[in-house]
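Okay, here's the structure, questions in a sec.
Here the complex is missing one protein chain, while the rest keep their positions.
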Amino acid sequence: MQRIGVFVCHCGTNIAATVDVKAVAEALGHEPGVVISQDYQYMCSESGQNLVKNAIKEHKLTGIVICSCSPRMHENTFRKAAAAAGLNPYLVEIANIREQCSWIHKDIATATEKAVILGRAAVAKVHLNAPLTAGESPVVKRALVIGGGIAGIQTALDIAEAGFDVDIVEKKPTIGGKMAQIDKTFPTLDCAACILTPKMVEASQNEHITIHSFSEVTEVKGFVGNFTVKIKKKARFVDETKCTGCGLCTEKCPMKKVPNEFNMGLDNRSAVYIPFAQAVPKVATIDPNYCMMLKSGKCGVCSKVCSVGAIDYKQQDRFIEQQYGAIVVATGFDPIKLDQYDEFAYNQCPDVVTSLELERLMNAAGPNGGTLLRPSDKSHPHTIVFVQCVGSRCDDSKGKPYCSKICCMYTAKHAMLIREKYPDTEVYVFYIDVRTPGKNFDEFYRRAVEQYNVHYIKGMVGKVTPKSDGKIDVQASDLLANEQLHINADMVVLAAAIEPDKTARPLATMLTTQMDTNDFFTEAHPKLRPVESATAGIFLSGACQGPKDIPETVAQASAAAAKAIGLLCKNSITCNPCVAHSDELMCNGCSSCEKVCPYGAITYIDKEFRMPDRTTKVRRVASVNPAVCQGCGACTVACPSGAMDLNGFSNRQIMAEVDAICK
Amino acid sequence: MNKNIKEQVLRSSGVNVLKCMRCGKCSATCPSYDEMEYHPHQFVYMVEKGDIEKLMKSESLYKCLTCFACVDRCPRNVEPAKVVEAVRLAAVRQQGGNRLTPDMIPDMLDDDLPQQAIVTALRKYAK
Amino acid sequence: MQVNDNKDFQPLIVAFCCNWCSYAGADLSGTNRLNYPTNVKIIRVPCSCRVNPMFILRAFQRGADGVILCGCHPGDCHYTSGNYFTRRRMTLLFSMLDFLGIERDRTRVEWVSAAEGAKFAATMNEFTEAVRKLGPNRRLEDLRCRKQ
Partner (left out) sequence: MQKAMIERAKQLLADGTVKRVIGWKRGEFAYDITPAVFETADELDRDFVFDDFTAANVSKYLVKESRKEGKVLAFLKPCDTYSLNQLTKEHRVDRDNIYVIGVPGGPKLDIEKIKAKGITGITNVRNENYTIKVETIYGTEELPFYEAIMDKCASCKSKKHVTYDELMGEEGDVLDSNRFDMVEKLENMTSQERYDFWRSELSKCIRCNACRNVCPACTCENCVFDNPKSGIDNKAPADSFEENMFHIIRAFHVAGRCTDCGECSRVCPQHIPLHLLNRKFIKDINSLYGEYQAGADTTSKAPLNEYTTDDCEASIVHERGVE
């Protein structure tokens, strides 16, 4: 038999002025199961709470209803009071008779009547409340950062700074990512390598950071605080522990005709290679697609010249498994492929390059040692045309619907650097809009126009035609002058849209995190939780969440680290007990609930049931992980059999409220 | 030739046309807009491109009231009216003659025209 | 054509409000003392996607004259996707009720954010008025539950 206590608050005159609180207490006192019904000036005050606590003890209450302000205000207060008096905190219900009654109504009679109905609904609900205990799950004090670009490095450094172990998994032979390929950074024009490489070194030397380069995540199991991750360490045919990075093998390797991906294929490297001088780890890697020893068994030069015997042609992929409490995704971006843009002649003409290729062409460590020369004939270009929004803001199948965000600024940077270094060069920039929101960004762009006299022309390039004399005809529109232009250019630079790295989509599936249609990871809340994914324990860092420049990436990386540290600091996580649960006897195993769960909290198990005739039957049934479930209830409606229900807001509780209101 | 005129216009106006960010506020604020073939923002842009001859031939030069609304409201202090003025000056100088002579005045008079405008017009359109 | 506009009829309105946006929006209209009729009784749910069509039918069965569902604006759901499911479910359910000849104005979905106290009050005023015009729910009631 339920013994329910009702406590009606006056809230000074806030409630009592329009609601006859005594009448409410009196009326609710007659509800079934109610053994005590009282009113008091301020229920939330210490004496008010004591009143509740004493009543719980004195009347051995099995549930309480507080008729007061919004539960958003004081639900926790009364739950704590109940717990202090030995009553399960989830046996407390609040009837909101202030915000949703006394404050909006003027007539005392009708307001009182409504307050009674709201109280009655709460009593009806509390009859069906079950005591709930918040579960706890332990937190493994180690973080995983997927991606070793500037985002991943910054996140790892910050987490390590807080004293937690952190692993970086990078699919390339070195960390550094896109920033390592960039020449200068806007808007300050400092050299990217000068600010990035010290961070890479710091990461490699930090005792808390382990770098798994040339590695990939292949499997993720578990949930917040306790992920189990399988990492594939791809065979690089060089023993990382022995290699000193002296580079002798790369010099002696006879196979020197391998397109150098670090320089965007603009020059060649050897089959055994170190991507760039400041690579971390500075360890050679053998490319099995080109190494003659691995392909045909004939060569072995590198093995002979290596003084420490690090070359190991028999090396296999290795798998390691590790537990993590938190995972930070920092998979970054790539420029899109421009194969489909015939109008820009990217595939036909070597002097039509992407902006990232231009970065390499201008970089002191690039293919031309920092002198800007045309890839085709190594001549100095005199007229350069930049085309913005190539593949960005496109609704067609070739491009991306979003703004890639960074192109306006890096194009201004390129234009400015070229005009600075080669004042005899005419530089044209064709733009649809120039977007420069950011500190010192617009000033930077204006400097390109006003100080460096870069010709910014509003309009798009429609056709790029390589000519027989080696020049390039650029046909474009000048929308402000309302005319079509032809520019006789030496080079064309395309600001290709950026897209999330191709590895992100399979990774999202492994992590059960959400992605948008463009394959950017979706944040838990676009405004208030921008660095968390909707899946607890998974955080987002850098351009994997959306196009970002370096300062934004670093800011987000540190924010993601702070969130991860917040999680790792805890010894265990308290779970919200108002989570879904499935009645195995009724579950059909149809997977509807799993499909609507935004958190991947539902898995299926084969469960053995004992049948009335003593046989057993194995059936697939849903199982909710209470540590992952956030309690939205989407699954409860998707479930046709009604097997799925939500603690604290069960079908029967809500229907009891409906019934009480409609009585 | 073109380059010389451009330099002359830039020097005599004292305007840095590169400062223009093409917002169009000058034209948006111009009371003579409907009368003009080339509008204030086009003056700035065409001067930047060195495309000045078209401007010099255009009636637009004489539609500018020199009210300076564009100068006042330009968010980047480009001062388009000064550009118009400078192009006009270039045109007047090149033609070697006067746009306006005193004997043309009586036909143009009407009761609402302030005396000062006539004097100004003579100053502006004659050597 | 109904001549009587049911001026004296007091409809019973059940409003399901999601905890994070609409319930907070309702609280805000209280904090700002924005009136709406006492006919509206609010039931708090964690998310609009918690509302099962059964609850809505149940309310009509027990004598509600109108049922309104309020949730976060699309894209703002606390649980990222809940209200998108709500939108599909309720579109189909309401279309079915309409197909069965139940008056369209007895059901509604409205997105009310935690900041839209005024919108909450205005919506409730409007909805109550619309239901008042329809008169008592007769097409989807349970005679055993009819009040005398």
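Couple of notes before you dig in:
Per-chain residue numbering starts at 1, and chain names A, B and C are given in the order in which the chains are listed.
Note that in this section a residue touches a chain if its C-beta (ideal position, glycine included) is under 8 Å from a C-beta of that chain, and two chains touch if they have at least 3 such contacts.
Computed from a prediction, not measured in an experiment: that's the story for all the values here.
Every visible chain touched by the undisplayed chain in the complete complex is listed here: A, C. The chain that is not drawn here is touched, among residues C:Ser22, C:Ser81 or C:Thr128, by C:Ser81.
Considering the complete assembly, chain C touches the hidden chain via residues 53-54, 57-58, 60-61, 74-75, 81, 84-85, 87-105, 107-109, 139-144. Residue-level contact of chain A with the missing chain is found at 583, 585-592, 595-596, 604, 617, 619-620, 638, 640-643, 651-652, 655.
What we mean here is this: only the chains that are shown with their structure count from here on.
Centroid to centroid, with C-alpha atoms defining each point, chain A and chain C lie 35 Å apart. Chain centres here are Cα averages; for chain B and chain C they lie 65 Å apart. As a whole-number value, the distance joining the C-alpha centres of chain A and chain B reads 56 Å. By the touch criterion stated above, chain A contacts chain B in their complex at residues 446, 449-450, 453, 458, 480-481. Every residue of chain C that touches chain A in the complex is listed here, in rising order: 12, 14, 19, 23-24, 26-31, 33-36, 38, 41-47, 49-55, 58-59, 62-64, 75-76, 78-82, 85, 89, 121, 145.
By the touch rule above, chain B contacts chain A in their complex via residues 16, 18-19, 21-22, 41-42, 45-46, 49, 51.
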